[in-house]
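Only a single protein chain was left out; the remaining protein chains are all shown in position.
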Amino acid sequence: MSKVLWAITILILSTVCVGVVVFMPLAELGLLNSPNSVPLESSTWLQFTGIQNLVKFGRISLLTLTHGMQESPNFQYYAYFFFLGIALMLASVALIVIGHEEPQEKTVLPRKK
Amino acid sequence: MSDESTTKIITLVCERSLDLRAHVNNLGQLKDLPDVEIVKFPCSGMIQPLMVEAALKSGASGVIVCGCQLGDCYYREGNRMIRERLLGQRPPGLRKTVDRRRVVALWLSRPQAARFISEAKEFIELVSQLDKPGTDVNQSTKPSIDNH
Partner (left out) sequence: MYTQPLNKVTLALEQWINAVVTSKYNPLYYHGALPQFFLWVLFLSGLLLFAYYVPTIDNAYSAEKLINAYTTVEYITHIPFGATIRGIHRYAGDAMVIAILLHMLRVWFTDRYRQYRIVQWLSGIVLLLLVLFIGQTGYYLVWDERSLALTRMTAKSFDVLPIIGEPLKWWFLNGQEITNYTLSNFLFIHIGLSFSLLFGLWIHYVRMQRPVLTPPPVIQFMLFALLSILLLWYPVTSGSMATLTQQPTAFEVDWFFLWPYWLMTQMNLQAYWLTIVTGVIVLCMLPYFVHTKEVEAAEVVTKKCTGCSLCSRDCPYAAIEMVPAPAGSRFKLLATVKSYRCSGCGVCVGACAFDAIDLPNLLDTDLTAKITASAKG
């Protein structure tokens, strides 16, 4: 049972990580500034509407959070670092979750080889 | 102490880790569990694997090694050292004939006495299971036959 939960957790975390990694080059290209210029609709091999909404959501929430920053010509670079930060955060949380299994307060000696 | 207590546990503890003063009587035994004898060290790194062997050889049913939380040794590395020695990753290690089930190491900080007592109870339970088949306590230090 716990193994299934474990697998699901890992799956969700890795999906989130991949999602954020996809975000980063978008931010780098400055596309978060103008989501309309993201050529998402033209992609035929994958439905990107979900991701586009995510992009829009990310942009709007960023702008709301950083009132006044939208004037800055460097906004996309800050956004890049913001998403990099989020990705690193998630990565470290994932690593902590994975490393948590090992008991830290008790050492049982292994029996023979 | 008495004849019926066959599960004598020796605890080798770093005096900077657990604060057991409230739980220990004058004889150096735990008040709740008089079978658990406490021997204090300035640092868990001072514990020699030979001492663990000596305890088991002279009739103890099990040995608990207790140091500070891993990463927080007052003397920098003592708890890591004894951990690696017990695990056989750093010389000198335990002899091959030592029953690994009878040794457990805990890494607890000063306020964690309650955790220690519950772990000790659990360990006594485990060790008394090991003691059941054999009548002679000393046999338990040579379990190599049943391991092969």
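Some points to look at:
The letters A and B name the chains in turn, as written, and every chain counts its residues from 1.
Rule of thumb we're sticking to: a residue touches a chain if its C-beta (ideal position, glycine included) is under 8 Å from a C-beta of that chain, and two chains touch if they have at least 3 such contacts.
Note that this is a predicted model, so its numbers are computed, not measured.
By the touch criterion stated above, the residues of subunit B touching the omitted chain are 1, 5, 8, 10, 12, 16, 19, 28, 37, 39, 41-43, 45-51, 54-56, 58-60, 69-78, 81-82, 85, 90-92, 107, 109-112.
Along subunit A, the points of touch with the absent chain fall at residues 62, 65-66, 69, 72-74, 77-82, 84-89, 91-92, 95-96, 99-100, 102, 104-105.
We adopt the following convention: only the chains that are shown with their structure count from here on.
Spacing of subunit A relative to subunit B, judged by their CA centroids, is 46 angstrom. Listed in rising order, the residues of subunit A touching subunit B in the complex are 104-112.
For subunit B in complex with subunit A, the touching residues are 69-70, 83, 86-87, 94, 96, 100-101, 103-108, 115, 119, 147.
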